[in-house]
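Rest of the complex left out; these chains stay put.
First chain written, first letter: the chains are A and B, and each begins at residue 1.
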Amino acid sequence: MEEALHFFYQYRDVIFIFALAIFLGIEVISKVPSVLHTPLMSGANAISGVIVIGGLILVGTANLSEFSLELVLGCLALFFGTLNVVGGFVITDRMLEMFKKKKPTK
Amino acid sequence: MDKIIGNFQGIDVTVGHGLLELSYLVAALLFVFGLKKLSHPDTARAGNLWAAAGMLLAMVTTTFLYQNVSGENIPSGNLILIGIVVAIASTIGWVIGKRVAMTQMPQLVSIFNATGGLASALVAVLEYPYLVAGDYGIILVSILGLFIGAVAFSGSVVAYLKLDGKIKDLRGSFMTYFNLLLLVAILAFCIWTMLSETAPTEQIWVIWVLFTLSVLYGISFVMPIGGADMPVVISLLNALTGIAAAAAGFIYGNQAMILGGILVGAAGMILTILMCRAMNRSLTNVIVGSFGAGAASSQEENAGSIKEMTMTDAAVLLAYSNNVVIVPGYGLAVAQAQHTVHELDSLLSSRGIEVKYAIHPVAGRMPGHMNVLLAEADVPYDKLVEMDEINPELPHVDVLVVIGANDVVNPSAKDDPGSPIYGMPIIEAYQAKNIIVMKRGAGKGYAGIENPLFFNDKTRMLYGNAKDTLHNLTSEIKQM
């Protein structure tokens, strides 16, 4: 218990940000119309690719003088993260384009 | 950039530090704005771009402003490597995103979600050896991140394969027990790791075992879930990827990652619940996958018989009607008949017949499936009418054409309390004056139940692949 309390004390600001973000996520989404479910899912998926920052840091701090498993895995993480981000935003945009261009006719 | 502007907790703070953190804050806020806009039809597209701009900003500043513990920027060799990897991945992502057919969207989303989960798991694996022994909180967070990321990865891959029809469901109660067992094993292993006094550096194998077990769990978790439930599962896995990214953000103390991840996590959970609700089911019901199992039992014998009709009769019926409502369903997507149906629609409209499409929110296999499909064929947006709006008009409709839809027009949902879809809102097709149903044969819909509509006196069947049927029907009408 004391461990947990100390952990909480150390990271209280971050934990607080966590809590607020959960609220905000729920608040923001809770009234979305059913047609937007799929694009929203896809857009959220692209945002979750923010892990790419971790990949950038890994590859950025990797030791290039020797070939290591770490380096390979780091590059893979960066690769997959970028794929998620770029692919995710592109397909979301394509889906939404469909709705958009029809709107004015209404 | 390297100019020292102060000291904070014993570390020299440079302009670069300040700008990097500022950019993360801005990126995080762009995510919030973006998601907010994404949830309104008019601003959705702009919202996506805002979120993308936030991501770009965070990526660029990380690359050029990140400093390691000794205050050095990323060396040029690594910058080049980063450039190469990012360039390749972006190109591939871009091309796939642009090329793949609209109808493959659910598969694509699940694949991209798998990559995100994998990246999170890899980051957790690589950061693990650097954790300090006894720093239980952080160790717990990174183990959790690894587990969740790995489950999201393998789960999404299985979901993809199922959506693509490459693998079948694996049901049975033994799967439930196996899953439970696996989960207990993982939990026990985690506790053992946490309690062992050995420093993370000295037992890197631990993380690999955990990784393997988690991947396995992801597979066995999704395996028994019905293939058609995959959109819901993907939404759930998507939330998991977000949480995994947030866990990594916690370890890096990175606000953009934390906020982006948690936002997606929370939004994904809500979205999952909303999707379940739109199908009138609960999340547990989806995961346990009992849907359709005991369905047949509650079926009474249907009064009446199924009546076919000839193509010519159908053509005459349509050509001499005043108004026609088309109800598209999953079969339209399977047959890829969106262009053909648009042709029929134009032909009828040119003869002065009013044609509308009745769109059920969960017709097809993902929300908005029909909208996307018909939009691809350039059907004008104002011809698509939502379920709640069209239902009151249906009694005045001369001909209602059901194309590859089944569950969403099944009257049992309204009048048979024993039916597994009882309570789901439907398009009340049976109210129309005449009903034409196009399907290939005696196949059932997603819920696997009989549909009394087909036995209705006013209903006539046109068997065959929807695309061919529509094509023939159009030619027939043209010749009249």
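Here is the rule we go by: contacts are C-beta pairs under 8 Å (C-beta built on N, C-alpha and C of every residue); 3 or more make two chains touch, one makes a residue touch a chain.
All figures in this text were calculated on a predicted structure; none of them were measured in a lab.
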item	value
Per-kind copy numbers - full assembly in this file	A x2, B x2
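As a working rule, only the chains that are shown with their structure count from here on.
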item	value
Centroid spacing, where centroids are CA-atom means, of chain A and chain B in whole angstrom	16
Parts of chain A lying in touch with chain B, wherever the complex brings them together	3-4, 6-7, 10-11, 14, 17-18, 21-26, 28-62, 64, 70, 73-103, 105-106
Touch list for chain B against partner chain A, complex	31-32, 34-36, 38-42, 44-45, 47-49, 51-52, 55, 58-59, 62-63, 66, 68, 74-75, 77-79, 81-82, 85-86, 88-90, 92-94, 96-98, 100, 102, 105-106, 108-109, 111-113, 115-116, 118-120, 122-123, 125-127, 136-138, 149, 231, 234-235, 238, 241-242, 244-246, 248-250, 252-271, 274-275, 278, 361-362, 366-369, 371-372, 375-376, 380-382
